Structures are given as structure tokens and as C-alpha cells.
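If you scroll down you'll find the structure; I have some questions about it.
Take a look at subunit A:
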Amino acid sequence: MSLIEIKDLHVSVDGKEILKGIDLNMDGGEVHAIMGPNGTGKSTLSYVLAGRDGYEITQGSVLFNGKNLLEMEADERARAGVFLAFQYPMEIPGVATSTFLKTALNAKRREQGLEEIDAMEFLNLIKSKTKELEIPYEMIKRPLNVGFSGGEKKRAEVLQMSLLEPRFAVLDETDSGLDIDALKVVSDGVNNLRSPDRTFLVITHYQRLLSYIVPDHVHVLVGGRIVKSGDKTLAELLEAEGYARFEESEAA
Partner candidate 1 sequence: MTAVKSITSSTFGDTYANAVGALPGANEPWVDGLRQMSRAILGGQGMPGPKVEAWKYTSLNAIAKTPFIPASTVDDVDVMSLPVNVPLLEGALKVVFVNGVYRHDLSDQIEGLQAGTVLSPFADVLKSRPDSLKDVLGTVMEPGQSFTAAMNTGFMEQGAVVHLSKEVNLKQPVQLLSIGASGLRPGAFHPRFEINLEEGAQATVVECHVGLPGQAYLSNSASEIILGGRAALNHYTIVSEDSEAFHLGRTAVAVDHNATYDSFVLSLGGKLVRREVHVRLEGEGAAATVDGAYGLSGKQHSDISSEILHLAPETKSNQIIKGVLGGESRGVFQGRIHVARAAQGTDGRQLHKALLLNRGPEVDCKPELEIYADDVQCAHGATTGEMDQEHIFYLLSRGIDEKTARALLVEGFLNDVIFSVSDESARNLILDMVKAWLARQRILAVGEL
Partner candidate 2 sequence: MAATQQTVDAVRDVEKYKYGWETNIDSDMAPKGLSEDIVRFISAKKEEPEWMLEWRLKAYRLWLTQQDQEPDWAKLDYPKIDYQDSYYYAAPNLGDGPKSLDEVDPKLLETYDKLGIPLREQEMLAGVAVDAVFDSVSVATTYKKKLNELGVIFCSMSEAIKEHPELVKKYLGSVVPYSDNFFATLNCAVFTDGSFVYVPKGLRCPMELSTYFRINEKNTGQFERTLIIADEGSYVSYLEGCTAPQRDENQLHAAVVELVVLDDAEIKYSTVQNWYPGDEDGKGGIYNFVTKRAACRGKNSKVMWTQVETGSAITWKYPSCILQGDNSSGEFYSVAITNNRQQADTGTKMIHLGKNTRSKIIAKGISAGRSNSTYRGLVRIQPKAEGARNFTQCDSLLIGNQCGAHTVPYIESRNPTAQTEHEATTSKISDEQMFYCQQRGMNPEEAISLIVNGFCKEVLQTLPMEFAVEAQKLVGISLEGSVG
């Protein structure tokens, strides 16, 4: 049994079918990349896995660790170990990043039957994590994502991932809006989190990110279907040739 088993997944938004039968198995420790042109259903897949409202699953199933993921509420999924790094992290005025992080961390600890984290311990934890990710410690005192630059927002996302230690992390266009330096920092952060019991699904438009976060498997998503799977060389091929020929075959 794989950690994540997506079977024949069909998803509609406002009556329009976006995903038209996705099959994907991901094992522990693997990094899968999904590549595809804009508007092909990449973000839909990430939101469906994370449990956002407004997506109608018309067919198929998703098993996470043997459990029916689609029956769980978004927060339950997160506590069970699903993490989505958002393409556009939300700004929440008035809520300090640290308060947010602590609240999220404790929610998870409670689920695991652990006590709430001690204030000192939390502070030390944050200090070391921010240092690792080259995030100015001051940032965590600021309201969540409010006034953060694009790069700061993405780093804050990786910080959250690193704190919450998910089993399964979905990175939705994490490279968008990042310059090369920020991209490297964020990728290093992700790479440090790679481990045999953690699975990544990296969603991206460009191959660029995949030269930093090297995937075990690459899938091409076009028109709501995975039209081709391969190893990391597939990403390089796509970079050289573009998505055109896959789109043609889809149309045909």
C-alpha cells in the first residue's frame, strides 16, 4: 500500500469538469512533481487534496495512509499530516505569526496526545527554524503574511511546514514570484525536510524549481489528465520542448 493512492479522480468546479481521472500512487520518502501548462488543473488537485470547499468530486477516491482522505475536513487532514504550501498565502491582519504558528503546532500536538508546547521550548524551536531558513526572527512578531514580500511569504510557508512536520506535503507553485536567491533558500528548506517517511508533491509550471528539488517521479498534467509519467529527465525534456506536443495529443 502506498502512502497516497489517488484513483480515477474526477473533479468539477461549478459544473465544469477540471480533473478528468487522475491516477497517482506516492510512497513514503518520494518526491513527485506535477508539471503542466496554466489552467490545466494543477491547483485544483492541490486544493482537493487539502480539502478546500467548492470542488465537487464526481468520481474516484483518495486514500491517505489507507484512510479515505476525501471524507475528512480540511483541519482533520492537516492534523493527520497533509500540508499545503499555498501559491498565495493569506494575509491575516492582527494575528501575529508566532501566535498563529503556536496555535497550529498545538492543534497537531493535541491530536497526537502531546501536551501543549512550553513557551520557552516554542521560542527556541522558532529561533532555530528561522535561522535555518534565513528568516529574520522579527518577522514572526508581525501579523501573518501582512506586508510580507513574495519571498518572505514563501519562506514563511516553508517555516510552517518545517514546524508541523507533515507526512505529505503539497507545494503549489512555490517557485512563483521568487528570485533565484529566494528560490535557493526555499528549496534548501524543502530538501532539508526530505526524509523516508515524508512524501512531497511538487506542483510547478517550470522545470527551474526541479533542478533544486530533484524529483523521483515527474508527471505531466494536461487537460485534467496525467498524460505522461517518467523520471527527472522528463522535466528536462519538457523544458527543452514545452508542453505543445502533449497538448496536441490531448486535443486529438
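Note that a residue touches a chain if its C-beta (ideal position, glycine included) is under 8 Å from a C-beta of that chain, and two chains touch if they have at least 3 such contacts; residues count from 1.
As a selection rule, all candidates are chains of the complex that A comes from, given by their letters.
Nothing here was measured: the structure is a model prediction, and the numbers come from that model.
With subunit A as reference and 1 or 2 as options, the touching candidate in the complex turns out to be 2. On the subunit A side of its complex with candidate 2, the touching residues are 50-53, 73-75, 77-79, 84, 86, 89-90, 92-96, 99-100, 103-104, 107-108, 111, 143, 160, 164.
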